[in-house]
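If you scroll down you'll find the structure; I have some questions about it.
One protein chain is absent from this view; the other protein chains keep their places.
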Amino acid sequence: MSHWVKYDPSRGTLDPDGDGRSWQGPAGRGRAAMRGLLIFLLPLASMFALVISAYMMRRHVGDWQPIPLPWQVWLSTVLLVGSSIAFEVARRAAALGHIHDIRRGLLGTGVLAVAFLGSQLWAWFHLQEQGYYLAANPANSFFYLMSGLHGLHLIAGLVAWSKTRSALTGGADVASVQLYVQLCAIYWHFLLVVWLLLFGVLFWVS
Amino acid sequence: MVLAIILTIIVIGSVAFHLLTPWTLTELGSNWQSMDAMLHISFAITGVVFVAVTLFMVLAIVRYRHRPGRKAQYSPDSRRLELWLLGLTTVGIVALLAPGLVYYYDFTRTPDDAMRVEVVGEQWRFAFRYPGESGQLGRTSIEHVTSDNPLGLDPGDPASQDDIVIPAGGDLHLPVDQPVELVMRARDVIHSFFVPEFRAKMDMVPGMVTSFWFTPTRTGTFEALCAQHCGVGHYNMSATVNVMEREAFEDWLGEQQTFGEHLAALGDRDEDDEVSWGRELATSEGCMACHSDDGSRDVGPTWLNLYGREVTLEDDSTVVADEEYIRRSITDPRAQLTKGYPPAMPAYDFDDDELDALVAYIRSLQDDENNNPDAPDTNAER
Partner (left out) sequence: MVTVASADAHEHHEPQSFITKYVWSQDHKVIAIQYSLTAIAVGLVALVLSGLMRIQLGFPDSGLVDASSYYQFMTLHGMIMVIYLLTALFLGGFGNYLIPLMVGARDMVFPYLNMLSYWFYLVSVLVLMASFFVPDGPTGAGWTLYPPQAITGGTPGADWGILTMLLSLAIFIVAATMGSLNYVTTVLQARTKGMTLMRMPLTVWGIFVASIMALLAFPALFVAAVMMMLDATMGTSFFMPAIIAMGQQLPHEGGSPLLFQHLFWFFGHPEVYIVALPAFGLVSDLISTHARKNIFGYHMMVWAIVIIGGLSFFVWAHHMYVSGMNLSFGFFFAISTLVIAVPTAIKVYNWILTLWKGDIHLTVPMLYAIGFVVTFVVGGLTGLFLGNVIVDIPLADTYFVVAHFHMVMGVAPILVVFGGIHHWFPKVTGRMMNDTLGRLHFWITFLGTYVIFFPMHYLGVLGMPRRYFDYDYEFIPQSALDLNTFITIVALVVAAAQILFLYNMIWSAFRGRPSGGNPWGATSLEWQTPQTPPGHGNWGPAVPEVHRWAYDYNVPGASADFVPQTEPQRGPSQGHGHGPEQPGEKGHS
C-alpha cells in the first residue's frame, strides 16, 4: 500500500489509446458494449424465467383463482409491439446513417413505450376497481409482480433511450449514435419477448 | 520437513480420533440399520481417499522439496493417468451411490401396515394425534384452531370424533416393532421431528403434510427434538417418545380421551374456574415457551410472583404489575418493556374473558414465601 499511496503518475506516460490492439477506441468499445449488453440479458432472462417457474409451482395450490386479464393488457401488448417496431425502424435508419429517420423512429418508440406503461397502469387501476388487489389472491400477486418487474425494466430502458436521444440532438458522432440505437433496440426487443412470454403464461397457464 | 511431519500427524491423528472417539452414533432404536451401514461405508471409502491423498502430498513434499540445484520435471499432462484416476473415482462414487439409492428406495416406500400417527409442530412444542378406532385421521383446518382445539380438527368430520389428541407438551407413545408413519403438519413455521436414535427425520411444513416412516425396535424413552431453525425457542423444542410393548401401548391408548369426548367435556366447563382456563390458554397459545412458572429465567420474565411486584422497565422507571399492567403487556408488549429482556414478544389479541383468565392464572402463581407480606423482594421499595 505504501507504493500505492506514494504512486507518482509522472513516472510513466500512460496513454490508454496508445495501442491499437487494446479494446479502447470507438470500434473496440462498440464490440465490448454489445457483448456486455448481451451478457447483461443473461441475469434478466434468468430472473424472468425464475418468476415464471415460481408461477408454475405456486399455481398448483388450492387457493389459486385465475385472474381475468383486463382488456387494457391487450392494448399494452399492441403498444409494446409498436414500440419495438419503431425502434427497429430507427435501428435500420441508423445503420444507413439517416439521421432524420432515426429521430422519427426514436420519437415513436418513446411515445409508444410511455403509452405502454400508461396502459399497464390503467390495467392495474382497472383491476383495483374490480377488487383484484395485490394480496387478495396469488394469481393477482403474480400479475402485479410480473408486470411490475417488466415495467421497471422498461423504465430503465427509457433512461437509456433518453440518453440516446440527447446524444442524437447533442450532435454526437454517427458511430456513437449507431451504437446507442443498436444497443437500445436489442434491449427493447428483449423486453418485448419477455412481455410476450409473461403475457402468454398469464393468458394460457392460469 | 515440519510440514510433512505435521501432515503425517494429522493423518494419524484423524484416523485415531475416528477409531477412538467417544462421540459416535447413539444406540440404534429403529429399523434404519441401513443408514448406519451407509455411514460406515462412507467413512471407510472417504477415509481411504483422505489418507491416500494426504500421504501422497507428504511424500511429494519430502522427496521434491526445494534443494539447491533441484529442477522440476516438465510434464503438462498424462491422459492415461488422468483417465485412470477418473475411472477409479467413478468406481468409488458408484460404490457409495448405488447401495445408498437402494436403501433410500426403502425409505420412500411406506409399508402398508404402518400405523399412522400425526405430529404437529408449533413454536416450540410438539403435539400428537392418533387416528382412533376408525383408523382415519379426521380433517383439519387452521381455521378450526382454538385453545380447546389446538390441532384444528374439523368437529363436523365423523372421522375426527374418535381421534385421540395429545396436546402440546405431551409424550408420543409408540408400540415396539410396529412400523409407524409419522404424518406431519406445522401450525406456524417450519419445524422438524428428529429422534437421534431413530436416525430418520423430516421437516414439518406449514400449509402442507409431510411424512416419513420407521419401526421402533426397542422399548424405552427417547428425546425428540426440532432440527429445523424455528425461532428463538428452537433449542428448547422437544418431546419425549415412549416406545412400549404392544399391550402396554394399547392400555395407554385406551385411557386417552377421544376428541369427541373432549368436546363433550368442554360443554361442562366451569367457566368460573378462570385459573385453570388461564393455564390452558397459556399453554396452548405458547406463552410458556418464553415465560416460566417456577421462577427460572427464560426468554421472557417468569410469571412466578409477578403479580403485585414492582417491575423495573427499560427506561429504569418502575411499575407495579397489577391487572392493568399485565393486560397491557399481553396486548401491547412493547409499551412497557421489562429491563433486561429482549423485545421478542408479539402482540396478542385475546378477548376480554381470555385476558381475565390469563391474569387470574398469573395472579395464582405465588410461592409461599411471597405470600408473606414482609418478603423483601416484593415490599422493600414500597
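Order of writing sets the labels: A and B. Residues in every chain begin at 1.
Simple rule for what comes next: a contact is a pair of C-beta atoms (placed from the backbone, for glycine too) under 8 Å apart; a residue touches a chain by one contact, two chains touch by 3 or more.
Fair warning: this is a prediction, and the values are worked out from it, not measured in the lab.
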Of B:A114, B:A159, B:V176 or B:M202, the residue in touch with the unshown chain: B:M202
From B:V53, B:L266 or B:A335, residue that would touch the chain that is not displayed: B:V53
Residues from chain B at the interface with the omitted partner, ascending: 3, 6-7, 10, 14, 17, 21-26, 32, 34-35, 38-39, 42, 45-46, 49-50, 53-54, 56-57, 60-61, 64-66, 70-78, 81-82, 85-86, 89-90, 93, 96-97, 100-101, 103-104, 107-108, 122-124, 142-143, 145, 184, 186-190, 192, 194, 196-197, 199-208, 210, 222-223, 225-236, 238, 285-286, 299, 342-346, 348-350
Contact set of chain A toward the excluded chain (per top definition): 1-4, 7, 9, 11-19, 21-24, 28-29, 31-33, 35-37, 39-40, 42-44, 46-47, 50-51, 54, 57-58, 61-64, 134-135, 138, 141, 145, 149, 156-157, 159-160, 163-164, 167, 176, 180, 183-184, 187
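What we mean here is this: only the chains that are shown with their structure count from here on.
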Averaged-CA centre spacing for the pair chain B and chain A, given as whole angstrom: 48
